[in-house]
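Have a look at the structure that comes next, please.
Here the complex is missing a single protein chain, while all its other protein chains stay put.
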Amino acid sequence: MIIIMKPNATEEAVRGVTREIESKGLKVHLSKGDQVTIVGVVGDKGLLRGVNFEVAEGVDKVVAVTESYKLANKKFHPEDSIIHVGNTTIGPGNLTIMAGPCAIENQEQLMQTAFAVKKSGANFLRGGAYKPRTSPYSFQGLEEEGLRYMKEAREATGLNVICEVTSEHAIESAVKYVDMLQIGARNMQNFELLKEAGRSGVPVLLKRGLSATIDEWLNAAEYIMSEGNENVVLCERGIRTFETATRNTLDISAVPVLRSRTHLPVIVDPSHATGVRSYVAPLAKCAIAAGADGLMIEVHPNPACALSDGPQSLTFEQFDRLTSELRPYAALSGRSF
Amino acid sequence: MIIIMKPNATEEAVRGVTREIESKGLKVHLSKGDQVTIVGVVGDKGLLRGVNFEVAEGVDKVVAVTESYKLANKKFHPEDSIIHVGNTTIGPGNLTIMAGPCAIENQEQLMQTAFAVKKSGANFLRGGAYKPRTSPYSFQGLEEEGLRYMKEAREATGLNVICEVTSEHAIESAVKYVDMLQIGARNMQNFELLKEAGRSGVPVLLKRGLSATIDEWLNAAEYIMSEGNENVVLCERGIRTFETATRNTLDISAVPVLRSRTHLPVIVDPSHATGVRSYVAPLAKCAIAAGADGLMIEVHPNPACALSDGPQSLTFEQFDRLTSELRPYAALSGRSF
Amino acid sequence: MIIIMKPNATEEAVRGVTREIESKGLKVHLSKGDQVTIVGVVGDKGLLRGVNFEVAEGVDKVVAVTESYKLANKKFHPEDSIIHVGNTTIGPGNLTIMAGPCAIENQEQLMQTAFAVKKSGANFLRGGAYKPRTSPYSFQGLEEEGLRYMKEAREATGLNVICEVTSEHAIESAVKYVDMLQIGARNMQNFELLKEAGRSGVPVLLKRGLSATIDEWLNAAEYIMSEGNENVVLCERGIRTFETATRNTLDISAVPVLRSRTHLPVIVDPSHATGVRSYVAPLAKCAIAAGADGLMIEVHPNPACALSDGPQSLTFEQFDRLTSELRPYAALSGRSF
Partner (left out) sequence: MIIIMKPNATEEAVRGVTREIESKGLKVHLSKGDQVTIVGVVGDKGLLRGVNFEVAEGVDKVVAVTESYKLANKKFHPEDSIIHVGNTTIGPGNLTIMAGPCAIENQEQLMQTAFAVKKSGANFLRGGAYKPRTSPYSFQGLEEEGLRYMKEAREATGLNVICEVTSEHAIESAVKYVDMLQIGARNMQNFELLKEAGRSGVPVLLKRGLSATIDEWLNAAEYIMSEGNENVVLCERGIRTFETATRNTLDISAVPVLRSRTHLPVIVDPSHATGVRSYVAPLAKCAIAAGADGLMIEVHPNPACALSDGPQSLTFEQFDRLTSELRPYAALSGRSF
């Protein structure tokens, strides 16, 4: 931690700050410049918890030197992680493809979709049983009934299955049926849910919040990991900006940024990022080119009648064409599916 | 609902759309312009749930005509609501002042603060027992012990007390101790929590999410209200933008915008909006001038040693000076405290 | 300047950085922590121009300690400036009210408006002769003809007049007719225009760019001032965010932030910030409460037929009512108009 004093800070103010640091058993490195004095703190800054140098006399600003996430931090775990889920792994070498409907509507819709996406190369079936919807009057999901359909689809196809959970109660149900839990964008900082997902021990796909910085996202992953569950995969799904041509703005730079800051795998969801079917294919290719470990894509037997997010869903044919087009990109990035 | 066709949409495409609408028992108003055809839908658009005109052949875009929130909507409830909480009301005529520490640290800190803010004119004591913190290694709150201190402070001072809840479990505990529940920014779209708060019947202060539009915020209020709990107060606390001089950007326009769209009271939290102590006073005045029904302000006996958000907390003296300065602004806006 | 090394930076990397600094005649303060080494630079960092420590071996990040703007900086000019324009001053004690149409449409419209706003208390007439419009097919302004009407209006009413300039050519014309030049949001980083405005010697109102940080804004002011023209007034007019209920988001916090960083006066434009007539009055009050030195408000004889920005313009009656309502707020903030 570095404390930058104001240009007009008195000697007494500087002494006040250094005294406070030393009283906690830490060391101080003082650097007096022509205009400002800088106080460097040497030692475990955890000892300074509850001390707010920002409001101390004469202090201009406080700069953090190290990140607050540890388990997710590449600095302390330089090798990229491989996460084992169901009958597969997510990470280096593999390109993971998760596909399926936004919401599970009925058994037939889900089973049909499962066989179709399996045939086109997906290794995960996605489908929402608990739907967080902006309006309470929109379709909210089939809940446990939906989870049962997921389990049936997995038994019939051999696909791994993933489902979003929106409450501790949903986690309790989901762990009985699915291979991987998804925490959605709106719950990225629902810390109680993160901790519960951590305690479940089941692999977790953590989507980025709509206005979460990458550092906040990694701290959210740290909540799961600090409960003993290191099987976390991150999913970029677009952030909120002023642009309205797409539902969100896919922050594709997040892929290389995460690669440099964390060892956890990263997948990209071009369907939610854009909200527009015709933009899904170019952005899926782009995710692979940027180095993503996988994709999450919405597929529906009849998008015009989907109960949720139809405009962004691909038909079976469109998805099949897409996976064919993706294979050479996967090969270029040293991955296969 | 209005469906705007593409310039090159065929007659057949237009017929496809109108047939779909009429098959659901709704009426169509067709408007053929020089360049585009517009299809107006007349009747209850709820009947079109699960139909996605965006992906239908020839459709350019779909424009919603009415808001999805009903109970929170001023159009259907033109008179401003007065919410009864504890021994007071929030809404027209009153200026509600909620003050207290970000986090409850111990009994003495809370009790001291309660007496101080009461003396300066606050009628609510705020204090966090469950703290949503970006890092799992930051102080997470005293939980039920904190709630007990809140109840004691309320008995000792006559202040109404409000506490943030972050899980269904926290709601169960909180309803035994406090007058009002707070749903924080990070949980604004934690829909399970909103529904549970709705079912509790206890008045709820709903903070705006960091990147929530005003319409999403009103839909979140609708989640609480649709469970039968109409005692909802909104709290603007800053949104996330590119500006870094303040922690968030206080969207002061939200006050008049909400005034025109909803009958629910609106209060403003200048402490979280800015994250900087010296900006709290000007923004508090500004909130009253913009027409807010109240303020939520962080006050701490010793901000330099606060376990959470010290840099933005006022000392007792600063808070006392502030409330004196606020009285003439309250008078100008026809309110008292 | 502080250079933070990576945790795994070698001794050689640290020496590389320090050697570079010392070779330019500056001193180094080295602070070796448990995890990272920090290199403080002591002396005039201008000597390091053209050295990019970010890309040097072993460097994690570079933190600036001092702002790049000097003339606009409160640290070197602690007293708030008073800017003399025409027959008045902008700054402490005064509340400056600039009012008038978005675009000058004809002589009658402007003259009528001038008399009306004068009567209601404005001391500046605003009006656009050169209109930056999103589409080339929108009304672009009367240019020099409009400037002549401005001068006539000033002679008839005694109001000071201000006009936006969008090119060096427009500045050449405008200086013959008006008391103050306005640089609009879209041109805030049109540095050639800023320098030309600086060279003109005429007082300048510099609007904030739609996505400009406060520091960029002050650097833009510095461009004008570094040409020898210190008569700069800043105007907050809303920034671009994801919210669509208002045209822009008024960043009211900018007023106290600027007060702490610069000695230049600050005024607020609630008309452009919101784009909605009914939000102008609450936000005008709020600007005064936040400590602004003045307001810029759009007024039009017949907003329904304005050639530009009608929806946000006040009628004469609305403006007159507003100024009456503003007087007690001005009095509270120790200002008069």
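Residue numbering begins at 1 within each chain, and the chains themselves are lettered A, B and C in the order written.
FYI, a contact is a pair of C-beta atoms (placed from the backbone, for glycine too) under 8 Å apart; a residue touches a chain by one contact, two chains touch by 3 or more.
Quick caveat, the model's predicted, so the values are computed rather than measured.
One of A:Leu30, A:Cys286 or A:Cys305 touches the chain omitted from the figure, and that residue is A:Cys286. In the full complex, subunit C makes contact with the omitted chain through residues 46, 49-52, 54-56, 68-69, 132-139, 166-170, 186-187, 189-193, 195, 210-211, 216, 219, 222-223, 226, 240, 277, 303-307, 310-311, 313. For subunit A, the list of residues touching the undisplayed chain reads 211, 213-215, 239, 241-246, 249-257, 260-261, 273-274, 278-279, 282-283, 285-291, 328-329, 332.
By the touch criterion stated above, the residues of subunit B touching the omitted chain are 2, 4, 7-8, 29-36, 38, 40-44, 63, 65-66, 75, 240-242, 244.
Note that only the chains that are shown with their structure count from here on.
Here the CA centre of subunit B is 31 Å from the CA centre of subunit C.
Subunit A and subunit C have centres, each the mean of its CA atoms, that are 38 Å apart. If you average the Cα atoms of subunit A and of subunit B, the two centres end up 26 Å apart. Shared interface positions of subunit A, i.e. residues touching 2 or more other chains, are given as 240.
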